[in-house]
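Everything below concerns the one structure shown next.
One protein chain omitted, others in place.
This part shows chain A:
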């Protein structure tokens, strides 16, 4: 097995007297999809925000490509190659796919005052990148608002990949999607992984995680309950871990095993 791209050891994060993370250990290798599972309030968001440079950990160490690292801002993390696709996607519905794709990083041609947005190149790249992800746009000038939720998710992922992400963090990419769109996003994750990018897939849906995950780490009450490799664990066991075992068993009993 290759060395991990990113290794986070015993991360703790306190907000005043609230302990959001209490010792989380997590690593990610190139070309794998590592699922981070946990119920609401388990600390998933805090943890990925630490990884993407939004928060500084109170304690613990981050090693990125073999070197100890401390990100000052999300920008630092992005430049190092850690891209995060948050749930709001940072997409502007009224703007075209191309304009969204290159927002803030527009390719230019010409010099000094004649320096201009190279819209032809931008359009070509956008169409090509989207086709690689299995989405055929009507045209590069199609507004993002006309895309489905899954397609928007894919644009955001394609954008992160195009701009050189080595680690791609996806924050609940499937939570608001229908069945078919979920399948599309999961196959996008698969494509990204095949390109050698490490994917951190955050979810509280065990089935979605099982579909693409190579490894699974479960968070509960700010702590890791352990990491399992694909094949070592089944969906029911993961579900139990996420919910913290006991109470869930009792609940499930009363609901007749429907969850």
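Here is the rule we go by: a contact is a pair of C-beta atoms (placed from the backbone, for glycine too) under 8 Å apart; a residue touches a chain by one contact, two chains touch by 3 or more; residues count from 1.
The definition used in the following text is that contacts and distances are computed from a predicted model.
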item: Undepicted complex member, UniProt protein name, chosen from "Multicomponent Na+:H+ antiporter subunit C", "Xylose transport system permease protein XylH", "Carbohydrate ABC transporter membrane protein 1 (CUT1 family)" or "NADH dehydrogenase subunit L"; value: "Xylose transport system permease protein XylH"
item: Hidden partner chain, touching residue among A:41, A:66, A:93 or A:226; value: A:93
item: Residue touching the undisplayed chain, where the options are A:145, A:178 or A:196; value: A:145
item: For chain A, residues in touch with the removed chain; value: 74-75, 78, 88-95, 99, 102-106, 108, 115-117, 119, 127, 131, 136, 138, 143, 145-147
